[in-house]
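Yeah, one chain of the complex is gone here, protein chain that is, but the others are all in their spots.
Letters A, B and C name the chains as they come in the text, with residue numbers starting at 1 for each one.
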Amino acid sequence: MARITASVYTSHVPAIGAALDLGKTEEDYWKPVFAGYEFSKQWIAEQKPDVIFLVYNDHATAFSLDLIPTFALGTAAHYKVADEGWGPRPVPDVEGHPVLAAHIAQSVIQDDFDLTLVNRMEVDHGLTVPLSLMFGQPQAWPCKVIPLAVNVVQYPVPSGRRCFQLGQAIRKAVESFDEDLTVQIWGTGGMSHQLQGARAGLINREWDNAWLDALIANPGAAAQVPHIDYVREAGSEGIELVMWLIARGAMADVSGGAAPRVRHRFYHVPASNTAVGHLILEN
Amino acid sequence: MARITASVYTSHVPAIGAALDLGKTEEDYWKPVFAGYEFSKQWIAEQKPDVIFLVYNDHATAFSLDLIPTFALGTAAHYKVADEGWGPRPVPDVEGHPVLAAHIAQSVIQDDFDLTLVNRMEVDHGLTVPLSLMFGQPQAWPCKVIPLAVNVVQYPVPSGRRCFQLGQAIRKAVESFDEDLTVQIWGTGGMSHQLQGARAGLINREWDNAWLDALIANPGAAAQVPHIDYVREAGSEGIELVMWLIARGAMADVSGGAAPRVRHRFYHVPASNTAVGHLILEN
Amino acid sequence: MPLEKPYQDVPGTIIFDADQSRLGYWLNQFCMSLMKAENRVRFKADERAYLDEWPMSEEQKQAVLARDLNWCMRTGGNIYFLAKIGATDGKSFQQMAGSMTGMSETEYRNMMISGGRSAEGNRYLGEQGDAQAHRQPQGSAAQKGAA
Partner (left out) sequence: MPLEKPYQDVPGTIIFDADQSRLGYWLNQFCMSLMKAENRVRFKADERAYLDEWPMSEEQKQAVLARDLNWCMRTGGNIYFLAKIGATDGKSFQQMAGSMTGMSETEYRNMMISGGRSAEGNRYLGEQGDAQAHRQPQGSAAQKGAA
């Protein structure tokens, strides 16, 4: 039986990827950011997940305005790293898990989630920066990855409630897969940031930490937060946080199991324009 | 206020389009097929809908295996007619209604349907053959069209129940649009047919007609029919009928209104490999 | 088995699910390429050379060259994709579908005009209908086989 053993939450700021790729991790500006992931790298080296179900958003990379899927699940064997305009990041390509992904697709679509399945897709910093933060700079990523790209670019984006429900359906799907696999689910993006207009640079430390508290202890309430609250309190790009609710919805306690154990919590301002948040919950 | 005034259901057999385009409508083989639409052409000339919300499936035309949306809603202003391998059909391009489509997208996504929005798409016989059957061969289509492409090609396809619920959400969305518009919703595809293998040519007149009876009088029951029943009884391509449930779900009676009036019902075997079914229901 | 497949007990029928889709990915993508007129011209000019541009299996290429649609489907083809080959050859959906039964074009057309194939005996594997494995090929091809 496949099992979701833990969920990981992290910002996916592109500048973090650039700092890593350009060897700036020891600079004063970046040191505190990477220090927040030291525990996580040791932890995941011990955990050795077989598969990471990685929830992120595409930033006008694989999807243009021609086609905007609310939820796009990757069922491919292989994903190339995208050139976002700076050239592709010097990181390994990503290997998928087509069989588990197809199983999840079947289960989740039959549970009334209207997925788009994707067999060819380049992945951007939303997916690769979290891998870099957790695994450093290996020659190849040490596990398979199933990408789920969520539309948080063009409104309407899915509600937090819908995301939380999708997480529950993903959990059910994974646990009905009859191969022995250790699966982690990651929610990425956020926390507070705004990349546009006169309000660019907005950060809301209090709100972010209250939201983290709720995500840990009372995720059903966090899932009820309407879009406008994210925009008003956490900046226009803070809306990415709805993706964390997919990962949280896949934890055991939401389906009647025990509360997760908080293995790690980290918060730092700033990385570029963004408040970096990071959390590890174990089932 | 926009209103859904009627729903139309029809097969969308490509050979019907070819018969029309090649001037074969008076041939003995085709005469009875087109005779079944004589009433419909007069009826729609009187109805003068402003917009048709047209539910169909793409047949490996706009969507390859690279990307498979469960529900793809067209929000574009314009759709070209596709070359499906025989050259494009000699019919007018299709004009969309981007503002109403975006309104429906917003409403329906907030109601937890995970649409994919499409702004560039070529449309195939699934969409153009119903237009030809209902409008004949005009220089331009007399109304706007909002396409909804449903995945019925690669399993898992959405359940009949899910399609029926989507219809209800579409109705709610249309009726909250504050421009005065007469909207029809069309469900296309089916009825019984199988295009593959030793069982190619399967037709099930009894099952089709019982299903039509249920669709009219007891659509909630028709929506419960599982996929395997369509395959077993109506052939592997009979699964297209789930799309009729989207149109049926958008009728007033499903949301507590009066039962629809059956204006027309037609059934004929064969057109090419397929049982042609056709129904007009008025609110 | 990871995916439940309640549809495997229907005779003469392959459901195009994720497993089939994975198997047939390049075969079907090759078919899609025939939607462009210039590709149809290139394919017709030298089929083998055109097929060799695609990472298909040798068996898939042979199945295409033989225009054996049942074989194409066993190797992961889907009928809506394979129809692009038929369109390139100038074949209708009726000719394509009929070719999978072993019947002649006229036999298949006449079956359809007479109301199509009955579901009787063709719902479950092991019944006695004309789509069952032990009754293939159908039509005059069966006589030829027996002769």
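Criterion: a residue touches a chain if its C-beta (ideal position, glycine included) is under 8 Å from a C-beta of that chain, and two chains touch if they have at least 3 such contacts.
Predicted model only: the values in this text are computed from it and were never measured.
Considering the entire complex, the omitted chain makes contact with A, B. Annotation: of A:Ser40, A:Thr61, A:Asn119 or A:Gln184, A:Thr61 touches the absent chain (contact as defined above).
The residue from A:Asp50, A:Glu84 or A:Asp111 that touches the chain not shown here is A:Glu84.
If you put the hidden chain back, the residue from A:Thr10, A:Asn204 or A:Asn283 that touches it is A:Asn204. Among A:Thr5, A:Thr25 or A:Gln154, only A:Gln154 touches the chain that is left out of the view. The omitted chain makes contact with chain A at the following residues, 14-15, 18, 29, 59-61, 64-66, 82-87, 153-156, 192, 194-205, 207, 227-228, 231-233, 236-237, 269-270, 272-273, 275.
In the full complex, chain B touches the omitted chain through residues 75, 98-100, 102-103, 105-106, 119, 177-179.
What we mean here is this: only the chains that are shown with their structure count from here on.
The mean-CA centres of chain B and chain C are about 26 angstrom from one another, to the nearest whole unit.
One finds 42 Å separating the Cα centroids of chain A and chain C. In chain A, the positions touching at least two other chains are 105-106, 119. Residue positions of chain C with contacts to 2 or more other chains are 17-18, 21, 25.
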